[in-house]
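For this depiction, one protein chain was excluded, whereas all remaining protein chains were kept in their positions.
Take a look at subunit A:
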Amino acid sequence: MNRLRLTRWLVSLPPTLFLLLFFVVPSLLMIVTSFRYPGEFGGLAPLSVPATGLAEEGSGLYGLTLETYRFFFSDILYAEIFLKSFAVATATTLICLVMAYPVAMLIARSAKKYRNLMVLLVVLPFASNFLIRIYAWMIILGPESTFSHLINSVLDVLGLEPVMLLFSPFAVLVGTVYVHLPFMILPLYTNLEKHDPVLLDAAQDLGANRWQRFWRVTWPQSLPGVFSGSALVFIPVLGMFAIPDILGGTGDILIGNLIKDQFLGTRDWPFGSTLSIMLTLAVLSVAGLATWFARSRTASSN
């Protein structure tokens, strides 16, 4: 018996300790950091009263404070950037949903022997390097590209001003949709695959047309898949910084860019930590909502 208990500890302790040290401790540290004062030259002000002699050099601030949180809520700019990030995440999720649904449905209704191949074809591009997938859109949306010329000649015919596709909110949306589309297709497909086709036949026999069959039979059953797919798209987009950084213009700043600037630009660690905690809270509430919706749907359909 003792030997079994020893085995249990030997197996579970190393990963637990590693993750406690490199995941939990850093997260707690981030919370503590958000309550501290920034140092005069970046980093942090001392936590306790500085030793004599050093006190005159520093800003004289030390200890813990709610200052960064007050600052966050006092400037409307930060609320606006959070709202904008939510808007981009929402738009990305909706576009992904509209694009993913027919693909997931097609795979689920194809012959069994083709399904794995069709799923693999969805996953394959997403396995290539993240930066490369964004870079590809820099080429396609670039001012000299065939696609840009095409769009602008159409606009010209219509008598409209030419547009710059790259470095715009449009380019950011294309990038976020492109990078996250598989995360929507896969859970949707996993859900749709389980549907019993007999239900659709029954609906047809009862005189339901195609739209009625979709909206009253397929769609309600697929909601758990819709919610988990939406969470898998929405959450990473909310914390995105590389896509707006590369494809967006100077005005297309999201929460992620703000956080990046605090740590690698202005070096205001406490405010960067506060922003990260706000992002964490936003993510947790979205994840909680999605789980709750999915659960209540599954519960009511049983």
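Just so we're on the same page, a contact is a pair of C-beta atoms (placed from the backbone, for glycine too) under 8 Å apart; a residue touches a chain by one contact, two chains touch by 3 or more; residues count from 1.
FYI, contacts and distances are computed from a predicted model.
Not shown: a single chain whose UniProt protein name, out of "ABC transporter ATP-binding protein", "PotC putative spermidine/putrescine transport system permease protein", "Methylamine utilisation protein MauE domain-containing protein" or "NADH-quinone oxidoreductase subunit K", is "PotC putative spermidine/putrescine transport system permease protein". Check A:A45, A:V122, A:A171 or A:A294 against the missing chain and you find that the one touching it is A:V122. Only one residue from A:L188, A:V226 or A:L279 touches the chain missing from this view: A:L279.
Residues of subunit A in contact with the chain left out of this view: 3-4, 7-8, 11-12, 14-16, 18-20, 22-27, 29-30, 33, 43-44, 99-100, 102-103, 105-106, 109, 116, 119-125, 127-140, 142, 144-146, 178, 181, 210, 235-236, 238-242, 246, 256, 259-260, 263-264, 269, 272-273, 276, 279-280, 283, 287.
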